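And now, chain A:
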Amino acid sequence: MPVLEGKELRIVGFLCNWCSYGGADTAGVGRFAQPTDLRVIKLPCTGRVNPLFVVRAFLNGADGVLVSGCHPGDCHYTAGNFYARRRLEVLRELLDVMGIQPERFHYTWVSASEGQKWKQVVSDFTARIHELGPATSFSSCAAVAVETGMKTAI
Partner candidate 1 sequence: MTRQYAYYPGCSAMGSSIEYDISTRALCKSLGVELVDIPDWNCCGSTPAHASDHLLSASLVARNLAIAESMDVEGIITPCPSCLKNLKTTSLRMQRKGFHEKVEHIVERPVRADLPIRSVLQTVIEHCSPEAIAEHVSKPLKGLKVVPYYGCIMNRPPDVMTFDDPENPTSLDRLMQALGAEVLPFPHKVDCCGASLGLVRRELVTRLSGRILDTAASLGADAIVTACPMCQMNLDLRQNQINRANGTQHRMPIFYYTQLAGLALGQHESCLRMDKLCVSPARALQQVGAPAQEEPAR
Partner candidate 2 sequence: MNIGVFVCHCGSNIAGTVDTEKVAEAARSFPDVAFATDTMYACSEPGQAGIIDAIKDYGLDGIVVASCTPRMHEATFRKTLERAGLNKYLFEMANIREHVSWIGKDKELNTNKAAELVQMAVAKLRNNTELHAGEFEINKRVMVIGGGVAGIQAALDCADGGLQVILVERESTIGGKMAKLDKTFPTVDCSSCILGPRMVDVAQHPNITLYAMSEVESVNGFVGNFDVSIRKKATYVDWEACTGCGQCMEKCPSKKAEDRFNEGVGTTTAINIPFPQAIPKKAVINANACIMLSKGKCGACAKLCPTQAIRFEQQDEIVQEQVGAIIAATGYDLFDHTLYGEYGGGRYPDVITSIQYERLLSASGPTGGHIKRPSDGREPKNIVFIQCVGSRDPSVNRPYCSGFCCMYTAKQAILTKDHIPDSQSHVFYMDIRSPGKLYDEFTRRAMEEYGARYIRGRVSTIQPRDGYYVVKGADTIMGSQVEVKADLVVLAVGAEASKGAGALAEKLRISYDGYGFFMEGHPKLKPVETNTAGVYLAGSCQGPKDIPASVAQGSAAASKVQALFSKDKLASDPQVSSVAIQRCVGCAKCESTCPFGAIEMTEFRGMPKASVVETVCQGCGVCAVTCPQGAIQLQHFTDNQILAEVNALCPY
Partner candidate 3 sequence: MPTPSATHRFDEDFLKEVQQGSEQNLTRCYQCGNCTAGCPLSFAYDIPVNRLMRLLQAGEKHAVLSSKAIWLCASCETCTTRCPNEIDVARIMDVLRHMARREGLVAEPPVRHMWDAFLSSVEKYGRVFEAGMMANFVRRTGRFWTDADLAPVAIGKGKLGLRPHAIKHPDEVQRIFARFRDQR
């Protein structure tokens, strides 16, 4: 089922189960109104986020990708978010090369208690993506090329 033309853009979120997913729940329980574009994929930890997931999302037509986990030091698995930070920093460098605007990608830390902050993060990022507008789509062959290149890069 497609995004509602003109109303929404395609934004994918990868959230860790312990902090940010809880933060998003807290925002919901607090009835903090947010734009509806974002679709959340729940993972145990941002340490599980393979940069490939992000790239695949973009290649398949995502207009924005948001990754959010526990604050540094608060990781439920002690170090998962540090691994995530390192990998995502590398990814940010590569996005440009792959022809993806780096501004379309953002990662941040939101704890389970920070409902208000989560609302802010979602609102700001969604606004940013709407400013950038829809991403240019990739031809399937280009996509394959990029992904294989990516695999070797990481």
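How were these candidates chosen? In short, all candidates are chains of the complex that A comes from, given by their letters.
As a convention for this text, a residue touches a chain if its C-beta (ideal position, glycine included) is under 8 Å from a C-beta of that chain, and two chains touch if they have at least 3 such contacts; residues count from 1.
Predicted, not measured: the structure shown is a model, and the values here were computed from it.
Touch between chain A and the candidates 1, 2 or 3 in this complex is found for 2 only. Chain A contributes residues 1, 3-4, 7-8, 10, 12, 17-19, 21-22, 24-25, 27-29, 31-36, 39-45, 47-50, 52-53, 56-57, 60-62, 70, 73-80, 83, 87, 111-114, 119, 137 to its touches with candidate 2 in the complex.
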